[in-house]
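Some chains omitted; the rest stay in position.
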Amino acid sequence: MEISDVLISALEYIKKFRNQVFVIKLGGEVMLNEKVLNAVVQDIILLNCVNIKVVVLHGGGQEISDAMKKFGKTPEFVEGLRITDEETMDIVKMVLVGKINSKLVATINRHGGNAIGLSGESGKLFYAKKQKMKNNVDLGLVGDVTKVNADIVIDLIDKGCIPVISPVGYGEDGTSLNINADTAASKLATVLKANKLIFLAPVDGVLDRDGKLIERLTPVEVKELIKSGVARGGMIPKLEACLYAIEHGVKSAHIIKSKKHAIIEEVFTEKGIGTMMIREEEFRSEKLMSFCNEG
Amino acid sequence: MEISDVLISALEYIKKFRNQVFVIKLGGEVMLNEKVLNAVVQDIILLNCVNIKVVVLHGGGQEISDAMKKFGKTPEFVEGLRITDEETMDIVKMVLVGKINSKLVATINRHGGNAIGLSGESGKLFYAKKQKMKNNVDLGLVGDVTKVNADIVIDLIDKGCIPVISPVGYGEDGTSLNINADTAASKLATVLKANKLIFLAPVDGVLDRDGKLIERLTPVEVKELIKSGVARGGMIPKLEACLYAIEHGVKSAHIIKSKKHAIIEEVFTEKGIGTMMIREEEFRSEKLMSFCNEG
Amino acid sequence: MEISDVLISALEYIKKFRNQVFVIKLGGEVMLNEKVLNAVVQDIILLNCVNIKVVVLHGGGQEISDAMKKFGKTPEFVEGLRITDEETMDIVKMVLVGKINSKLVATINRHGGNAIGLSGESGKLFYAKKQKMKNNVDLGLVGDVTKVNADIVIDLIDKGCIPVISPVGYGEDGTSLNINADTAASKLATVLKANKLIFLAPVDGVLDRDGKLIERLTPVEVKELIKSGVARGGMIPKLEACLYAIEHGVKSAHIIKSKKHAIIEEVFTEKGIGTMMIREEEFRSEKLMSFCNEG
Amino acid sequence: MEISDVLISALEYIKKFRNQVFVIKLGGEVMLNEKVLNAVVQDIILLNCVNIKVVVLHGGGQEISDAMKKFGKTPEFVEGLRITDEETMDIVKMVLVGKINSKLVATINRHGGNAIGLSGESGKLFYAKKQKMKNNVDLGLVGDVTKVNADIVIDLIDKGCIPVISPVGYGEDGTSLNINADTAASKLATVLKANKLIFLAPVDGVLDRDGKLIERLTPVEVKELIKSGVARGGMIPKLEACLYAIEHGVKSAHIIKSKKHAIIEEVFTEKGIGTMMIREEEFRSEKLMSFCNEG
């Protein structure tokens, strides 16, 4: 395929997505492989160059657990939520804001972007409130995002910057709270009226009962996957975050593998590379268009 | 080559040219082949989508001569300049502004651009003054551009529109003057501080004594080509227009073939497809960089 | 009358119309008499100088027919609409955009205005759709304006420029369509929330059964004139265009003779010079005011 | 002369003066005749309507003296300067700001303008410093303008308002100072880069040795008039104010009679009505142009 053919085929998507907002959540695994990290960052820069307004949110569970061990603490979880005492919260912020965010900012800047790192506490970006106990266990400084104050993020993307955001919540009394990055990404995408919410994850996408990749999903199908037990473990909060987003105005939500140029394949080709969730009615209209194009 | 490889390789150029102005002169031959026209317009839209500010100027000598014949007039030239009486000037404007410009605007708009057609008289864009006689022949309403008033063009490109301009001059007393499109493009590029001036022509580029395409040229080499007689005919005014532009601040000037996706190949690949003219010192620094990249 | 008396008497109108939009449709006959053309253009410049935002639309039926004959084609009409095959459409655009528009732009600029010529295709200003057959005759490329996209026009008048627009429609698939200039002017005036829509025509205004000029008309009276057969021929589409405009928010619509300074006489004197159409209720309030002023 | 002829003849001046600043100083005599006042105000409104930015300064010596007498004080002058003790200064401000300014503002507003009355103390518009003694007489609160802070005036004229300014100075320690209105107008005109400075005075203009009106004057001629004693009394400070203005960038300075529509006659006709001062070189180029126009 010649360069001009590729560019012209990409042109359709470039026109469609110009000036749209994409919220991209990078799983912690992206940070652990330098090559993947560089390729992902190149993809982000490309989106930025064709006028897509990219906002990056990152996770970092594994690195937090590693750091806790170094500090002599044992990570504990209840239903996938980390029990977070004050000391742990300090470690969470040090790893997320001080290490991972910093690394992402430096990498994006080195590739020619203009990244600005932000903790979710800055400008009270993620207001959060302490979660109630789970199964009679006090989770400590774990919070739910109750309000997103995206002014600073909007300013930055309107100037062409790439905000890189750590999932730390601003608690009611100024306390830092440990918040779920998937949920935070979903709520932020909603407030920013994003066109796409993309999760980079350590899996190929959503798999069916037979372990085969599902390319398209509608909300009804997502709910069925959860109910039927086909979707399990860490996939469930991701699916719920996707559901929330597309039910609150985001056009599509994607779960794709954290690998080289996966974002480009997903965004600039019709087939994509992972799983895309869209509303029922858009699914139908898209099928129809695709049928017409073939005919 | 995979789509992501192509896009990532293009990314370097996309970053380099964002927000830059490209003035593209389309030879009349582009209009005569619907396929070429469509492909050229797609290239222009692509440039527009990656934030390059494209200004289009067009020619149309052949079609003017054809129309003159229909009106029962015989085209006459002195040193390549059309003898232009009042009736001829009316035909010139009718063909350029009424036919070619209109066709370009409609084609760009059909492909999703926002084209605005302008005659060089609008807003006194091209101030011109009547040429003195050539070899004791009065050329009539033929003019030289003496001043470019590009306010309206700047407004349009800053809004993301694509101005399509016909080479008609605004004479001192309001008379329309027939001006050379190559020269007009060159002066406009200079005033707009364009990064590139690109001529689409019916040839592959500038050829050497043996008929082989020359990929890079410096001003000194251009002057030598003209002086030595290797460059001839219609190539001479194009080379002079290129010279003028790069000696007045335009970064590079290109002469490439009017064919499918030639613009993309020229702009987004290192090798390019036609002839590129740059200043001596940039030529050297570019060679050095290319050497470093290989090492 | 002394200069100061005249200026002070005009002051009332200058105050009333400042920052208002006037859409002025020039009939093709304006172009055929250099003296009239110059005087009309002076009037337009004067309006422009006292902060009236003038938009000019022009016709050109006669010149189109003349050009067709030169090209060996016979003009044909069905119910006043020109049968327009592709070749004819090319001639239409060449005459309207390439000749008449260009002439108007140059004349306005020569008198010190800043005119910008636009085809109705630029920026998809006049979206149009092909007309259905009339009496089983396919009219070819004849269209109805379905949407007016006036952004570029608004930008220009806000900057003090005078847009000069040719009545060419942008068809759904990018095809150029021949549209009626009177209707186009009326729809544009509506979208621009114009204060006045003025038609310059080869007649003194609307005449009554006895051939006497009618100075004021209300919509009801207009409808009666059409129904009764007193208004005939080319006057009918003009009256309908006026009706459409004043029923969609334009304050008044005028039909006046294409002669020296007719616009000034109509705009800056109480009596005016041709026929003015206003809504019933404004007619009454105006009468009342005039009565009070006399008392 | 028909209305259209007058308007078209005025058009040349309207084009020339649009967006220019005119500073108009009204002598106190304007206020004493209701008819003259109304006509002068209409002229000002007309200038405002054709985009001339008018700033009004007023005097009021006679009314100040009258008020002083009512308060039982005897006006005293040294070389034309009023001896101003504190009580007198209170009367000065009461008459200028409280009575004359207020009257002007109300009259302009009643005629449809948007006048804003300002004392020269507001926004420290006229910084002034106490004059040294004259002939061993302490003049009291009489000051010279040392700096003009025209920000507020510029804001107002840019919004289309008409500032009406009383000649009161802001002294170094906040004391109000009695300043000369002619000088203040001249300095304000300079700071505003005014096109014209116009004095309305109780005389026809500057007269020559034989009492005949001089239509045009150059700086050299003005200096000669003063030196030779032909100009006398109150005319001298006016001439000096004119000189200062045109030597500091104001295009022309005018002294005309305070009568009905004198401003319009002076501004919109070639002959004018009073005396106009311009720089030597402009005088010559103007004569030349006038000669060419006649030829």
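Here are a few things to note about the model shown:
Labels A, B, C and D are assigned to the chains in the order they are written; within every chain, residues are numbered from 1.
Keep in mind that, in the parts below, a residue touches a chain if its C-beta (ideal position, glycine included) is under 8 Å from a C-beta of that chain, and two chains touch if they have at least 3 such contacts.
Source: prediction; values computed, not measured.
Copy number for the full complex in this structure file, with 4 chains shown: 6.
Going forward, only the chains that are shown with their structure count from here on.
Dropping subunit B from the picture separates the other chains, by touching, into A | C, D. Ranking every chain by how far its Cα centroid lies from the centroid of subunit B, the top place goes to D.
Chain geometry summary: the mean Cα position of subunit A and that of subunit C are 56 Å apart. With centres defined as mean CA coordinates, subunit C is found 37 Å away from subunit B. Each chain gets one centre point, the mean of its Cα atoms, and the points for subunit A and subunit B are 45 Å apart.
In subunit C, no residue reaches two or more other chains under the touch definition. If touching chains are joined by edges, the resulting network of the protein chains shown is an open path. All chain pairs that count as touching, in label order, are A-B, B-C, C-D.
Per the touch definition, subunit D reaches subunit C in the complex via residues 1-11, 14-15, 18, 42-43, 45-46, 49-51, 112, 260-261, 264-265, 268-269.
Across the complex, subunit B is touched by residues 70-71, 90, 93-99, 101-102, 105-107, 109-110, 114-119, 121-124, 152, 155, 159, 161, 168, 170, 173-176 of subunit C.
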